[in-house]
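Excluded from the complex is one protein chain; the other protein chains are retained at their positions.
Each chain gets a letter, A, B and C, in the order it is written, and its residues are counted from 1.
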Amino acid sequence: MAKITVLYGSSRTTSNTELLTKRAIDGLDATEIYLRDFIIKPIVDGRHEESGFDDVDDDYNAIIKQVDESEIIIFSTPIYWYSMSGLMKNFIDRWSQTLRDSSFPDFKENMSRKKSYVIAVGGDDPHMKGLAMIDQFRWIFQFVSMSFGGYIIGAGNKPEDVLQDEIAMLSAKKLNELLKETV
Amino acid sequence: MAKITVLYGSSRTTSNTELLTKRAIDGLDATEIYLRDFIIKPIVDGRHEESGFDDVDDDYNAIIKQVDESEIIIFSTPIYWYSMSGLMKNFIDRWSQTLRDSSFPDFKENMSRKKSYVIAVGGDDPHMKGLAMIDQFRWIFQFVSMSFGGYIIGAGNKPEDVLQDEIAMLSAKKLNELLKETV
Amino acid sequence: MAKITVLYGSSRTTSNTELLTKRAIDGLDATEIYLRDFIIKPIVDGRHEESGFDDVDDDYNAIIKQVDESEIIIFSTPIYWYSMSGLMKNFIDRWSQTLRDSSFPDFKENMSRKKSYVIAVGGDDPHMKGLAMIDQFRWIFQFVSMSFGGYIIGAGNKPEDVLQDEIAMLSAKKLNELLKETV
Partner (left out) sequence: MAKITVLYGSSRTTSNTELLTKRAIDGLDATEIYLRDFIIKPIVDGRHEESGFDDVDDDYNAIIKQVDESEIIIFSTPIYWYSMSGLMKNFIDRWSQTLRDSSFPDFKENMSRKKSYVIAVGGDDPHMKGLAMIDQFRWIFQFVSMSFGGYIIGAGNKPEDVLQDEIAMLSAKKLNELLKETV
């Protein structure tokens, strides 16, 4: 059975992004990680240091281990300032360290066997102004040879707005059906 | 005389991005802020809380005050994973709080009178894969009605690589001349 | 009652793009223009000629007159090579001439009062690779100050494929309801 991990980048509980994502994983056994509940420090680029990267004392490694052991990763992020939240960006920036971390010798190869989805909600014309973020996720997944299964963009500003976005909700329902077939 | 503030998003000292930026501000009186030297916590979205945003105990307010008092802002960021660094993203995410902060009553109006530039260096085909980030900066500046003066993308991976990027270095020189005329 | 004009850029009859568009205008009184049935020559840029643009002997003026007299314009195009069809591009390129044509003295002002929609179907990952085209339509509409009401992207390759794209069909249905309220 394929293991699903959801990474939530929202800073609010029961945010629109979370509501939409919950619809997509309804009835599925998924590990849900709320990045806001953890300490994830910004990357310190050690690629060109003789000593390489320094060990970092935070929660990143525990989370990336979960990701490493999953087959399906759902990146669930609000669109803050036309991109993923800084919370999620710091998490992804740290991949540069994991790619060189001897504790994760097969990280890149493992990533190449995973499938990823993006679920995002924004308040300022997200179907237009959120497209650059989708491009970036595409480049990110391509760099680690991860398959990009698709994305859902919802519109919402006030709490629970996204429940009125029929297209987004139907898209989440269809992703749910697809995941149930896959898993 | 126009006040220039440079926000550095690099995690390394004398990174390629910094080298390129130093060329652009050569001989100019600019306030340089290395975000890596400060604590900037991720935003906690309080827009829909009755009590609004909570005060945050970190260095953000001191930095945004510098920005608020400048006429020209240079966003200098390495391209990490096809976007600005998480360090810089967390800084920008916090603007959502400042926009509602009674200590900065004129923040949005002040921003609308500033001019911004982006200087970015990336190692993986930045003239192609960095374009989405430029789109995002455009949306960001547009949201606060800030004028977007232009951007420079340089190519570089190993330390000092960007010094060999003649086009980027000429672009920085020309921006330098332009800033000298403006200031 | 608002006048709707649909511009079809497909080269095939009953193409997927047309099927999706027909759903959006179902029950509405719309002028449908199949660009493939007309001669529209490429623009010859006369902006910098003393004599200006030359008159062109083709069907362009008759069509742009229809557009000029409408309130709502639907651009319905297959995604050919990640962009609108050349047929539709030649039509839009000619706007540069109309903007300087004394027979259409109010063209730009009239455009600024119209609302536009884009409906597009593509076969190669259109939700990713069609996004640049949406950006371009946004710039185009912005140049003439036309309001961009939204877009629908459908997936399809073989005839009638798009009818299986539930999300696209629901989006067309909802646009239909919206147009019925507006008109």
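Here is the rule we go by: a contact is a pair of C-beta atoms (placed from the backbone, for glycine too) under 8 Å apart; a residue touches a chain by one contact, two chains touch by 3 or more.
Note that the structure is predicted; figures quoted are calculated from it, not measured.
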item: Displayed chains contacted by the hidden chain, counting the whole assembly; value: B, C
item: Touch with the omitted chain, as defined above, among C:Met133, C:Ala155 or C:Ala172; value: C:Met133
item: Touching residue (missing chain; options C:Tyr80, C:Phe107 or C:Tyr151); value: C:Tyr80
item: Sole contact to the chain not displayed, among C:Thr21, C:Asn90, C:Ser116 or C:Ser171; value: C:Asn90
item: Touch residues of chain B, complete complex, unshown partner; value: 127-128, 131, 134-135, 138, 148, 150-151, 166-167, 170-171, 174
item: Residues of chain C (touch criterion as defined above) contacting the omitted chain; value: 10-12, 15, 36, 42-45, 48, 78, 80-87, 89-93, 95-96, 124, 129, 131-133, 135-136, 139-140, 143, 158-159
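Assume only the chains that are shown with their structure count from here on.
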item: Distance from chain B to chain A - Cα centre to Cα centre, in angstrom; value: 25
item: Distance from chain C to chain B - Cα centre to Cα centre, in angstrom; value: 38
item: Contacts with 2+ other chains: residues of chain C; value: 135
